[in-house]
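Okay, structure first, notes after.
Only one protein chain is missing; all other protein chains are in place.
Chains: A, B and C, in written order; residue numbering restarts at 1 for each.
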Amino acid sequence: MISFLSKLTGPQNDGMKRILGIFVLLMMVYVVTAIINPNFLGSYNQENLIRRTSLFGILGVGVAFVIITRGIDLSLGSVVCLVGVGVPWLIIDQGWPVPVVILIALGLPAVIGFCHGLLITKLKLQPFIVTLCGLLMYRGITRGFTGDQTAGFGTELKGLRWFATGEIPLRIGLDIPVPAVILMIIAILAGIFLNRTIYGRYMLALGNNEEAAKFSGINTDRMIILAYVISSGLAGLAGLLFVLDVNLAQPVDFGNFYELYAIAAAVLGGCSLRGGTGTILGVIIGTALLQVLRNMMNMAFLGFQRAEFAVIGAVILSGVIADELAKRAVARKRAAQKQK
Amino acid sequence: MISFLSKLTGPQNDGMKRILGIFVLLMMVYVVTAIINPNFLGSYNQENLIRRTSLFGILGVGVAFVIITRGIDLSLGSVVCLVGVGVPWLIIDQGWPVPVVILIALGLPAVIGFCHGLLITKLKLQPFIVTLCGLLMYRGITRGFTGDQTAGFGTELKGLRWFATGEIPLRIGLDIPVPAVILMIIAILAGIFLNRTIYGRYMLALGNNEEAAKFSGINTDRMIILAYVISSGLAGLAGLLFVLDVNLAQPVDFGNFYELYAIAAAVLGGCSLRGGTGTILGVIIGTALLQVLRNMMNMAFLGFQRAEFAVIGAVILSGVIADELAKRAVARKRAAQKQK
Amino acid sequence: MGKSFPGVRALKDVDLHIRKGEVLALLGENGAGKSTLMKILSGVQPRDEGDILIEGENVAIRGVQDALEHGISLIHQELNMATNLSVGANIFLGREPKKRGLIDETTIFTDSKAYLNRVGLDVDPQTVVGDLPIGRQQLVEIAKALSVKARILIMDEPTSSLSQNETNTLFQVIKDLSSRGVSIIYISHRLGEVEELADRVTVLRDGENAGDLLHSKINHDAMVRLMVGRDISQFYARTIHEPGNGVLEVRNLRTPEHPEHELNFSLKAGEIVGMAGLVGAGRTELLGTLFGVTPAVNGEITVCGEATAPQSPEEAIKAGIALVPEDRKQQGLILEMTVRENLGLASLKQESPKGLFLNDSREGEITQKIIQKMSVKTPSDRQVVQYLSGGNQQKVALGKWLAMEPKVLLLDEPTRGIDVGAKQEIYGLMEDLAKRGIAILFVSSEIEEVLGMSDRTLVMHEGRITGELSRDELNEESIMQLATDNPNAA
Partner (left out) sequence: GGGSSGGHKATYAFVSNGVDPFWTIAESGVKAAAADLGVHADVLMPAAGAVEQKSMLEDLLTRGTTGIAVSPIDSANQTDFLNMVAENTILITQDSDAPDSNRLVYIGMDNYDAGRACGALVKEALPEGGSVMILVGRMEQDNARRRRQGVIDEVLGRSHDPTRFDAPGSPVVGEDFTILGTLTDQFDRAKAKANAEDTLARNPDISAMVGLFAYNPPLILEALEQAGKLNEVKVIAFDEADRTLQGIIDGTIHGTVVQNPYMYGYKSIEVLKAIHEGRDHGAGDDGFINIDARQIRKDNVEEFWADLKKKLGKE
């Protein structure tokens, strides 16, 4: 198991250490919430948590690739909106056939990512600006073509919605939500891609030192474009699953701020915005932490619901501070030992 | 005049060139809108535009300092919220004396920025995470202490509100809104600070290469902290002016997304998120572009109001693309001439 | 071959040819265009005009990948590593062996171990490159170039941060390769190495061919004449100093990296003290501790009788200590800023009225003076430092301290990668500064330089000062014995 985990975290040898702090924090939040409200551990709640983590986790894994190549993708939330609103709109309001719409939902975001990548590599535009324009455009376009109307499936398409709402029964009293299976597959593929294939290696290298990667004969542009394709593509998939789960999507706020959640999860999970580091497992733990914190507010501190974000912010901040202080204490101890 | 401008843009020798593209874009938007709706050029609309640009411009100038030191400040919008809601809440609902509240409104954000700076320099936390937690916390706290109630001045405090809504009559048929004067003073001070003082030079230096700056004896930590103090402090001032202008503020959404506008304006105006470059004049032009685009939608393309953000995104993107292509064409031409 | 950059014509009709198995030394002053030429050959930069022929065939090299396919491999002058990846991953970057579509880590591990052995570097291939000191990174870079199995191997100043031992190993490797038919283009400013190694010498001056020397004609003076266009006599311009009062006293100092050893030494005013040792001996760290970069664990540092414990470079500078770091790209210079801004950076505060505003005219005066004094080759003081040649960059890194009056000047590999002319100028400068009563401690891996320049020499080995040699005791032998901590030392 450990060795499997370390395969997911890859050759950056401090990968596991970076994750440890955030993992401890996650466990602490778990324990505190469970003590205050035992229902927290109930299977219904745990399944909800797993489902939410899975949906947001897909976004996080996607953006991690971009962050590793030292980029940023602010357009994720708007891609979620485009797909999440577009799919029910096309199927229900416009009556397009389901397979065609699904193909568009998965293909169009990849094309969007490709365009982002082209602009960033070939025209050397700043990722922040390109994807900020994406953030503005895709939501604006969605609002335009739907006339700001809510789109949803009503009571139709139960079959397709299974991908988001379905559960696979296990013997252990906990059913596994289907999105969790999807995330698991994505995470394993992403982990292998990042740590065991040359392309992942190239991304890590160029994220740290683009020039060195170029000097080693790596087509860095192609790798960067690929990272944006992965990021947007997974955002499209997440958007599809989100709307299949919630069953309705409003152009004006569907997916709002999700890019920040995704980036925060990735950074909490050990990705540095300076590029070159990141682990898939860490991103998923980071996502879980954010979701569990929100759940905790509803489960244990309902009276403080208004201050929910304040609490989340404070917990994250104290978590990273404690993590940093702990690391320093360890380093000091080691230095002291050395002296003897 | 030109030499005064170049003093504001400073010694980075491509400063003016970077601004030129965005300035041309701004002019084009002006011309197009004026042709479609001549009311656009009317003094009432121009005064509105100047006032809005001034308010957002203060935010942009602040965040530019952080960006120049290679940081980012996502908490601006929430600081605007904290001050914008807190001031009327304290004065009207809690009955605190006005001078005390103003002092808090300007001092507290500076303290917040100081804390951000400390965490970023002394604990080496990532700016993104620290200020993201700020984004979550300050709005959450505001929502908590006000119980999500809208705060506003009603019909009181007209005197104080002059700072945001007042106008200084000029002979030329256009009155200058007071916030424009405030921005002008801030911009000139900021320009002088950045380009004519050693601290500005230190910030530019450490934004390019923090280690080398440290090796030159610069107290880089102090400079970085200062940048965050400036950024949060100006956000506090902007928050105060915003609420004086709008007269009511709701905790849940006051200032929402303003950090993105501010960062976008700074980046459009020539600041690189890689640190080390930026001009104050550019930031103000970038802010103006964003405000004029929003105004353009209402003035000239009312039928597309829904797609407002799509249009803004598209204009910005085509602007930066055109700018880049033009630069390349010029470079090619020059190279060709040289060869002869 | 021709190449222009904005404002500079880097190469003008340069010819270069090399035979199979030949070791060709490419010489020239800083900024002569050596690196540019090599970057073009290896596909890093496009050329403006000219052709590249391999075995009579005109080849198109449009990128690094093309060059690698033609068997051309380049070791860059400035280090270029993915510091987040392991040594092994860096060696095979871009050419990873694969097994079933995935990276074959085992092969990388074993193969890179072999290449590391060949360059005499004893590190685990799984070590992260960023954790290695710069000298060791240089060896990894060489191992990487070896792994390409190139027909033409270009080395752009591979020894600039290596000491005698590693250099000897490298020469073994080069001789071995050339005997197997690999052609090698070797760029260096250490003329002694060239004499030892080269079959032929090609010299560039100001972007043009200045002449060739065949094996038999290669000697120090001839090379210098071709490079500089005149003779340089009296290379090490040393006069014996009368050391003045004690300036720097170091007592029982423990550095954070080697806290098990206590370091003791002192410097007197007007003294030039050399510091020798092998790569990784801990010299850079000692200087870093004196300069407040890695504050001491404990111990005393006294400057002119005043105790100081610098916690940051700022404090060290206040105490009168200045440092020219080894890694000029990362630590010594702000590459994106101009020559003027870099030269002014350290002295801004003391030169500005009220310690706040910039003083433009004063800054201009000072920079002009330094540029002239050090003969920095730059189109103007507004040139961005990035675009200067390596040697001129080094002059800027040193120059910024001249505007101040430090009491102690620490130099870490001060002549790393700079040409003979510039070296001599820097020696001259050290000499001047010493005469003005500044105490100089300089770390160097070039033994000749240590022999030539120091009044006294300290030798380090694995974090310990293993000995001190006076000018009379100083010779290559005695240094090497202390540096390797040979118990049979004198």
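Worth a mention:
Quick note on the criterion: a contact is a pair of C-beta atoms (placed from the backbone, for glycine too) under 8 Å apart; a residue touches a chain by one contact, two chains touch by 3 or more.
Keep in mind that what you see is a predicted model, and the values were worked out from it rather than measured.
When the whole complex is considered, the residue among A:Gly152, A:Gly200, A:Gly217 or A:Gly313 that touches the unshown chain is A:Gly152. Contact with the omitted chain, checked across B:Ala249, B:Leu289 or B:Ile312, is made by B:Ala249.
With the whole complex as reference, residues 37, 39-40, 42, 44-45, 48, 52, 55, 143, 147-150, 152, 154-155, 165, 242, 245-250, 252-254, 256-257, 294-295, 298-299, 302-306 of chain B touch the missing chain. Within chain A, the residues in touch with the undisplayed chain are 36-40, 42, 44-45, 48, 52, 88, 147-150, 152-155, 242, 245-254, 256-257, 294-295, 298-306.
To be clear about the criterion, only the chains that are shown with their structure count from here on.
Looking at contacts between chains, the pair that accounts for the most C-beta pairs is A-B.
The chain with its Cα centre farthest from the Cα centre of chain B is C. One finds 44 Å separating the Cα centroids of chain A and chain C.
Chain A and chain B have centres, each the mean of its CA atoms, that are 29 Å apart. The residues of chain C never reach two or more other chains; the list is empty.
Remark: chain A residues 74, 119, 123-126, 128-130, 132-141, 143-144, 147-148, 260, 263-264, 267-268, 272-273, 304, 306-314, 316-317, 320-321, 324-325 touch chain B in the complex.
Across the complex, chain C is touched by residues 11, 13, 196-199, 201-202, 204-205, 208-209, 211-219, 276-277, 338-339 of chain B.
Chain C meets chain A in the complex at residues 44, 63-65, 67-68, 74, 76, 80-86, 89, 93-96, 98, 101-103, 105, 126, 128, 254, 256, 259-260, 297.
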